[in-house]
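The other protein chains are all here in position, but one chain of the complex has been omitted.
Take a look at subunit A:
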Amino acid sequence: MPVLKWIRYGAWAGVVLFAFVGAAILLGWWQVDGPGRSPAGRAAVQGVPAIGGPFTLVDHTGRTVTDADYRGKPMAVFFGFTHCPEVCPTTLVQMANLTGKIGAAADRLQILLITVDPERDTPEQLALYLQSFDPRVIGLTGSREQVDAALAAYKAYAKKIPTESGYTMDHSASVYLMQADGSFRTMIDYHEEEASALEKVRMVLR
């Protein structure tokens, strides 16, 4: 009798184990390949890098914003800082040239400059800086953590480099073109030929 009892327990244990393994496999499939997979996972399957994503930052008017505030508009996102003598003004001028050439259709494009130097780039500092450029450009800053999270989402690079008189920042110099649904489309390299940059901006506006 005790023998039969142990066999019965063993069988039930087997059923439980089998059910657990089956459930785990089903759950795994659901999340990786099935309907439950994340947008990032889908992007990876389709060969589009998972670049971009949620951020919470403070715009140059002092308002807290998230990526969702710009949903519905294609975005041109780049990283810079106002103590930057070269790339940042050059990129801002180039974006203004591109949108100027495209004309009214480019009004939908939201240009975002995310500072990599939030310690010095307060909303007020960004607001003053942006006076020299296309008024549609929005400058974004935030806490160091918020900026680092945005950098990580965009797989962008920034590093503080000490100098004799303070510090400067190394940073990614490309422009990220994002579609209206917030997904990544392509990038414009610094020094990219204007014709190809124009075509890319047109592509993301279509």
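By our rule, contacts are C-beta pairs under 8 Å (C-beta built on N, C-alpha and C of every residue); 3 or more make two chains touch, one makes a residue touch a chain; residues count from 1.
The criterion applied here is as follows: contacts and distances are computed from a predicted model.
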item: Undepicted complex member, UniProt protein name, chosen from "ABC transporter domain-containing protein", "Cobalt transport protein", "Copper chaperone PCu(A)C" or "NADH-quinone oxidoreductase subunit N"; value: "Copper chaperone PCu(A)C"
item: Selected from A:4, A:104 or A:161 as touching the chain missing from the view; value: A:161
item: Residues of subunit A (touch criterion as defined above) contacting the omitted chain; value: 82-87, 89-90, 92-94, 97, 125, 128-133, 157, 161, 163-166, 168, 170-174, 187, 189-191
